[in-house]
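Excluded from the complex is one protein chain; the other protein chains are retained at their positions.
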Amino acid sequence: MMSATPLSWYLLLSFAIFSIGLLGLLIRRNLVVMLMAMELMLNGANLALVAYARFRGDEAGQVMAFFVMALAAAEAAIGLALVLAIYKHFKTLDVDRISRLNG
Amino acid sequence: MEPILFAVLAAVALVAAVATIAWRNPLRSAFSLIVCLFALAGMFVTLFAHFLAAMQILVYAGAIMVLFVFVIMLLDLSGHGSELKLRILPVLGSLAVLAVAGKFAKTVLSTHPLVTDVPPAVPDSFGTVPGVAELLLGQFLLPFELVSLLLLVAVVGAVVVARRRFWREGK
Partner (left out) sequence: MLELVLIAFAKCVFLFLAFLLGGAAILSWVERKMSAVIQDRIGPNRAAVFGFTAFGLFHPIADGIKMLFKEDFVPARADKILFFFAPVLSFVPPLLAFMAIPFGPPVAGREWLMVSDSQMGLLFLLAVASIGVYGHTLAGWSSDNKFSLMGALRTSSQLFSYEVGLTLSLLGVFMVYGTIMPQAIIGGQSELMWGWLPRWGIVTQPLGFILFMLASIAETKRAPFDLPEADSELVAGYSTEYSSMRFAMFFLSEFVGILLVSAFGAVLFLGGWNIPFLAGDAWWVVLLQVGAFLAKVGALVYLQMLVRWTVPRMRFDQVIDFGWKYLIPFGLLNLLATAVVLAVWR
């Protein structure tokens, strides 16, 4: 089964997902949802990497996408630990109300 | 066949992505994101990235998102659905995102792609475990080891940060 979908479609989709993630990061104020929006952005980038890997016939892109996944795991671990700590301290996850610098 | 598959998966991924940022309830957002991850995993398979598709589900949907769901349930955030407060900054942000997206779409559609639009024939091992492992443990060995070190640091860091004592003493 040859792939008949042009590369540009994949790139457009990848950018659409990236944009939706960015939008979510900008308009949502809940820390957990913002983290999820960041995961969306990473996934958009991953799709572009994998699509390029396929259309160049080079697996290096897939390896990069794999590294992105590992980074996402690290990011989620640290991010959620921070979320837990922040929630314990401020009793809220609304970033507008976590604006005090003097803890 | 393949374009139909692409269209279906792309539609699911887009709807799920929008749902992720649109639900008020964070848990529903998390499950929308999982649906989106699945659609992307399916897309990876059509792109001959079998190993990555499995990893997408195993690592992303099966581990990272479980962590999200766990934290959401632990903090009981269901009632704290954050409102889409339409202030000036988010509106400007959305406009900026739309502008950049439009610009990018225009560029992709008008110029000839950097690489050929007809995907090259690839060997059967393309994107499978042996194929990716060859690169991962050969050419990319150093980054691979560094990433594992990073994960270790992240885990230790997460434990330290999430422990209550750290915050009491840090004040």
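Each chain gets a letter, A and B, in the order it is written, and its residues are counted from 1.
Methods note: a contact is a pair of C-beta atoms (placed from the backbone, for glycine too) under 8 Å apart; a residue touches a chain by one contact, two chains touch by 3 or more.
In this text the structure is predicted, and so the values were computed from the model without any measurement.
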Using the whole complex, pick out the displayed chains that touch the missing one.
-> B
Residue of B:27, B:105 or B:151 in touch with the missing chain, whole complex considered | B:27
For chain B, which residues reach the chain that was dropped from this view?
-> 1, 25, 27-28, 31, 34, 50-51, 53-55, 57-58, 61-63, 66-67, 69-70, 73-74, 78, 124, 127-129
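Everything below uses one rule, namely that only the chains that are shown with their structure count from here on.
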Taking each chain's centre as its mean C-alpha position, how far apart are chain A and chain B in Å?
-> 5
What does chain B use to touch chain A in their complex?
-> 1-3, 6, 10, 13-14, 17-18, 20-21, 26, 29-30, 33, 36-37, 40, 43-44, 46-49, 51-52, 55-56, 59-60, 63-64, 67-68, 71-72, 74-75, 77, 80-85, 89-90, 93-94, 97-98, 100-101, 104-105, 108-109, 113, 115-117, 119-122, 126-127, 131-132, 134-136, 139-140, 143-144, 147-148, 150-151, 153-155, 157-159, 161-162, 164, 166-167, 170-171
Please give the residue numbers of chain A that touch chain B in the complex, ascending.
-> 1-13, 15-17, 19-24, 26-30, 32-33, 35-37, 39-40, 43, 46-47, 50-57, 59-60, 62-63, 65-67, 69-78, 80-85, 87-89, 92-94, 96, 103
